[in-house]
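Below you'll find the structure I mean.
The complex appears here minus one protein chain, its other protein chains still in place.
Let's look at chain A:
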Amino acid sequence: MTGTHHAFRPDLPGRQEPTAGRAVSTDTPPLPDDTTRSGGDITVNGRITPLGDVTPHTTALEWLRGRGLTGCKEGCGEGECGACAVLVARPGVDSPTEWVAVNACLLPVAALDAQEIRTAEGLGSPDRLHPVQHEMAVRGGSQCGYCTPGFVCSMAAEYYRAGRRASPDGDVTGHDKGPNGFDLDALSGNLCRCTGYRPIRDAAFALGPPVPDDQLVQRQQAPTAPPRPVRLRHGGREFVRPASLPDALRRLREQPTATVVAGSTDWGVQVNLQGARAESVLAIDRLAELRKLMITPESIEVGAGLALSEIERRLAGRVPLLAHMFPLFASRLIRNRATIGGNLGTGSPVGDTAPVLLALAAEVILVSVDGERRVPLADYFTGYRRSVRRSGELIRAVRIPRPLAGLVAFHKIAKRRFDDVTSVAVGFALDVVGGTVTRARIGLGGVAATPIRARATEAALEGNPWSAATVAAAARSLRREGTPQDDHRSSAEYRAAMLGQSLLKLYAENPAPYEIAAVPGGRIAAATEHQAERRPRNERAV
């Protein structure tokens, strides 16, 4: 299989190909005894289940099926179809714990040590259907039934989402949102080949609120068990969850070839499709030091280990350009695991965070046992899936400087509207002051071996009036940025055309006279929280 087409899947800074026969360093700090081999366990459908004899690459899917929980299905093995979706209890944003749906096919089961999961079997039984299962069954939401348990899990996660509220008038608030507050995006990572989705949507939109004594609702009120250090060994391979970031960095210094895994949404694909195997896996997804979100007047610093869904919810639109990107980034199931650090760490030319972060002039904060350094993202990528990150370094955080640009947009061109790999992605961040483009940052994905800045186009815009003539000239420049290639997703000609068209589209949607400048410091003004609003000059309060 090729390595590029699923490369947008984030995780793992520091992933390396496994080195056969490499001796495991003997002087790593000792880990608790109970974490070796037979010590791990997972609470599955309310029952504590020993992990047993698993390899670092044994997926949760394989593990569950091996235990007879065959409702968890493999449809694609690359996190695209959601037939393997299960619920994981995770620290919540709106409640102490929340049920989050993830792709079991991408997840090393060892990463679930000490966590709680629910499968479709654990939600209800044929004689006692869960409300989600009931709605799916009676409305014709299942035909062949193969994708169904995964849909049920994704739907249940949204059913239990603490922030889900019925709209007051009971009306459908849009194509993608039900009168019960159900956000269809929750199902964006699930494919059904039989139904055409209408009955599944009807089932989702028919769900009421969970009853207060629902076991899973009650579980949300108590905190999630903290991560515990783990070392699982199997036939010379090991899976390690370090206790802290310093612990992780020490190990990485000693074992620079360790495969660093966060969300595992990229490595999982390689395990399943390319047979990638690791001697040593270093799991960093639950390290507290990587899970911080810091907002100051000068910057917004996003921990590399935060899942994209968490960032999406916690930023709540504060960075409009990111807010535009999130719904187009893979699917909810992937965003629930994929981390922002991982998406940069893989260095994929079609990762969707990079064009946006390039436009935001973000910096990458790298950390090693020697300390930290900050690298502008524009200088970070050095070649196809290569970067300036050194052996022993991890991405700790991504720093987005403030003030944010006023006119922003994210254009992603792909065959399918949602959950598709980018053919071309363009992130725009422009300041237009007094009718002049005072600053332009444009990040591009899919048109070169790395994500790139469209520097010639930026120069063609900066200092010039925001006008049709400027934009036409800049669009001609933008068409010539990068070195687009032909592949199964698009022709090179289409990619080039789309670059130019994206700027023309941005202008058509925000024509002169146009004025939104950066908002200095503090919270972003409401006006910029939505996609590049058109603001005629005469209505502007300047």
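Criterion: contacts are C-beta pairs under 8 Å (C-beta built on N, C-alpha and C of every residue); 3 or more make two chains touch, one makes a residue touch a chain; residues count from 1.
Keep in mind that, in the parts below, contacts and distances are computed from a predicted model.
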One chain of this complex is missing from the view, so tell me which of "Cytochrome c domain-containing protein", "Xanthine dehydrogenase, molybdenum binding subunit apoprotein", "Branched-chain amino acid ABC transporter permease" or "Aminoglycoside phosphotransferase family protein" is its UniProt name.
-> "Xanthine dehydrogenase, molybdenum binding subunit apoprotein"
Specify the residue from the set A:Val44, A:Leu87 or A:Ala120 that touches the hidden chain.
-> A:Ala120
Among A:Thr49, A:Gln143 or A:Gln485, contact with the omitted chain is made only by A:Gln143
Any idea which of A:Ala104, A:Ala206 or A:Ala496 touches the chain not displayed?
-> A:Ala496
Residues in chain A touching the chain absent from view = 1, 5-6, 65-78, 80-81, 83, 119-121, 123-127, 129, 132-134, 136-149, 152, 175-176, 184, 187-188, 191-199, 201, 269, 272-273, 275, 411, 413-421, 423, 475-476, 479, 487-491, 493-494, 496-498, 500-502, 504-505, 508
